[in-house]
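In this view, the complex is presented without one of its protein chains, the others remaining in place.
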Amino acid sequence: MSATLRELADEFSCRLYGDPDRIVTRVGTLSGAGPDAVSFLANPLYRAHLASTRAGAVILAERDRDGCPTACLVHERPYATYARIAAHLHPAVASAAGVHPSAVIAASARLAPSAEIGANAVIGAGSEVGDAAVVGPGCVLGANVSVGAATRLVARVTLLDGVRIGARGIVHAGAVIGADGFGFAPEGGQWVKIPQVGSVVIGDDVEIGANTTIDRGTIEDTVIEDGVKLDNLVQIAHNVRVGAHTVMAGTAAIAGSTKIGKRCMIAGGAAVINSIVVCDDVTLTVRAVVTKDIDKPGVYSGLFPAEEAAKWRRDVARFRRLEELAARVTAAEQRLAELSKTKKDE
Amino acid sequence: MSATLRELADEFSCRLYGDPDRIVTRVGTLSGAGPDAVSFLANPLYRAHLASTRAGAVILAERDRDGCPTACLVHERPYATYARIAAHLHPAVASAAGVHPSAVIAASARLAPSAEIGANAVIGAGSEVGDAAVVGPGCVLGANVSVGAATRLVARVTLLDGVRIGARGIVHAGAVIGADGFGFAPEGGQWVKIPQVGSVVIGDDVEIGANTTIDRGTIEDTVIEDGVKLDNLVQIAHNVRVGAHTVMAGTAAIAGSTKIGKRCMIAGGAAVINSIVVCDDVTLTVRAVVTKDIDKPGVYSGLFPAEEAAKWRRDVARFRRLEELAARVTAAEQRLAELSKTKKDE
Partner (left out) sequence: MSATLRELADEFSCRLYGDPDRIVTRVGTLSGAGPDAVSFLANPLYRAHLASTRAGAVILAERDRDGCPTACLVHERPYATYARIAAHLHPAVASAAGVHPSAVIAASARLAPSAEIGANAVIGAGSEVGDAAVVGPGCVLGANVSVGAATRLVARVTLLDGVRIGARGIVHAGAVIGADGFGFAPEGGQWVKIPQVGSVVIGDDVEIGANTTIDRGTIEDTVIEDGVKLDNLVQIAHNVRVGAHTVMAGTAAIAGSTKIGKRCMIAGGAAVINSIVVCDDVTLTVRAVVTKDIDKPGVYSGLFPAEEAAKWRRDVARFRRLEELAARVTAAEQRLAELSKTKKDE
């Protein structure tokens, strides 16, 4: 896709400084872009690359305009604007309405005529696929699954019985949604399986990463609210609720029956144990482990378990100086012994 | 499925208090159940919900009966009894004997007439599938695989060459059993692959979670004994042995050639490094890391690596008070300096 800078400025509400007729066809990094590419500056870490960029244009905030050697598309939210311009220049492959002849579709499934069903996909009884939705190659949908309009199951996604996902979602390859939750009753040194009779309900505009797993509820449903974004290899156990617009990075894990608030940011490898409530607007840093309710928005860190990030940083700094502290105690002990000796000698 | 309370009490050996002719059709939580649902009380955390429940009946222990406003099904093991009653009211979908026409079955494979082979499943040469077993849609079985009677491979499960799983197992979607173990010999700054010529042998009544991986042995087999339950995204490396009735929660990881005893409980994200022996009846708490043999049953915690849980809790409490300890050392140092000065001044 190509566009002039004037077209981009008009379409995406930017102020343009530079040649309105310059044509760009792609996006690029500040250091890698050529004259046919539009780049962006959002993270101050990359400001050093601005002066030497060869990009056709740079999307940036007003405050960074002076340092830009090429055309500027100025917007107060340059990162989100970059996202939109990138999607414009690199449009996702449109769905191709129709059912591949190798797909296996239950007679009672209801597929929108505009939906695309890929090669070797399997769709169970009573399931429905909405307008312009895509069930990619090798996906398996159980019975009574519902896929909302314009949602894309990329490839080899599994949605088990009764799973419902809303509109405009993306589920990446290998994700498994609706497997049995992990529930067993102990009895005589063995385990009796607890039937998992709930399912999983997912809102609109949710993105789910590759090989991520979201288990069905024990009795009621596991719930992922609107706008949630989960990275790869994330584990969401049974009965969890994840609040709207919360994001979780790779290998994060949420144990059973825990509720995560809205707009939380869960870093890579962070974990929350079972039956916890985390309030809205909580950030967990990398590998944080939460074992108690969090009822105050803020940043939490640490492994013993997580505490407020500033406290954790102080504790860790002390940990790193334990050797020095022990040496000071030894010195004090020796001084005390000398003082006592002097005392006795007197 | 529906049942009267009398039928449930008779079938599952409960003492019934309340209307024997009341009909229930499903299970529900204490707070969510209506009059057509049977609920249960097993975890004291939920006792507060008992007084206000609207359930048709509650499965509970004798000691909780007084607080119950509705019919009671009394059993000394209410959780296991709930599991059985839930399975009775919500029976698993029965297997449908037969091979889906889209499945690809090697001529030398032996399938029980009562087995169900799903759409687009692939079964390799010399493999066998037992009575009433299910190979779900999109599963891939290599050569000489054996699936025991009544075992269910839910969907998109991979069992590589020579993998054997016993009876009444459940393997959830995306699990990969029998991939090559991770073994390489260093040579001149590069790596030479060690052929992985063992396979994986899995006992009866084993449940394996979604996207979990169990690698084949290097020379001998990786072994998962009877009754083991593994959650999602668990990693079991080559040559590991997991003892009977051990459970592992999500994202736990066991490195190569390690032996885990019977009836262990491995919490989420816990890890055991390679060539370790963990004895029977060991519990590892969340994210514990084990780097030395454990030869005494008990609860182990911690990351540096794991130690007995009580010791770990004391160490962590000290860690959290390091700032206070450092302040005390500083105060002692100042007091010492004053004492020394007084001394000198005398």
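By written order: A and B. Residues from 1 in each chain.
Here is the rule we go by: a residue touches a chain if its C-beta (ideal position, glycine included) is under 8 Å from a C-beta of that chain, and two chains touch if they have at least 3 such contacts.
Model, not experiment: these values are computed from the prediction.
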Tell me which residue among A:Arg15, A:Arg47 or A:Arg77 touches the hidden chain in the full complex. A:Arg77
Among A:Ile23, A:Ala48 or A:Val286, which one touches the chain that has been omitted from the display? A:Val286
Among A:Ala173, A:Cys279 or A:Ala309, which residue is in contact with the omitted chain in the full complex? A:Ala173
If you put the missing chain back, which residues of chain B would it touch? 102, 104, 120, 122, 138, 140, 142, 156, 158, 160, 174, 176, 179-180, 182, 184-187, 189-195, 197, 211, 213, 215, 219-220, 233, 235, 237, 251, 253, 255, 271, 273, 275, 289, 291, 303-304, 307, 314-315, 318-319, 322, 325, 328-329, 332, 335-336, 339, 342
Touching residues of chain A against the unshown chain: what are they? 26-29, 32, 42, 45, 77, 79-80, 82-84, 86-87, 90, 92-93, 100, 102, 118-120, 136-138, 154-156, 170, 172-174, 205, 207, 209-211, 227, 229, 231-233, 245, 247, 249-251, 263, 268-269, 286-287, 303, 316, 319-320, 322-323, 325-326, 329, 332-333, 336, 339-340, 343
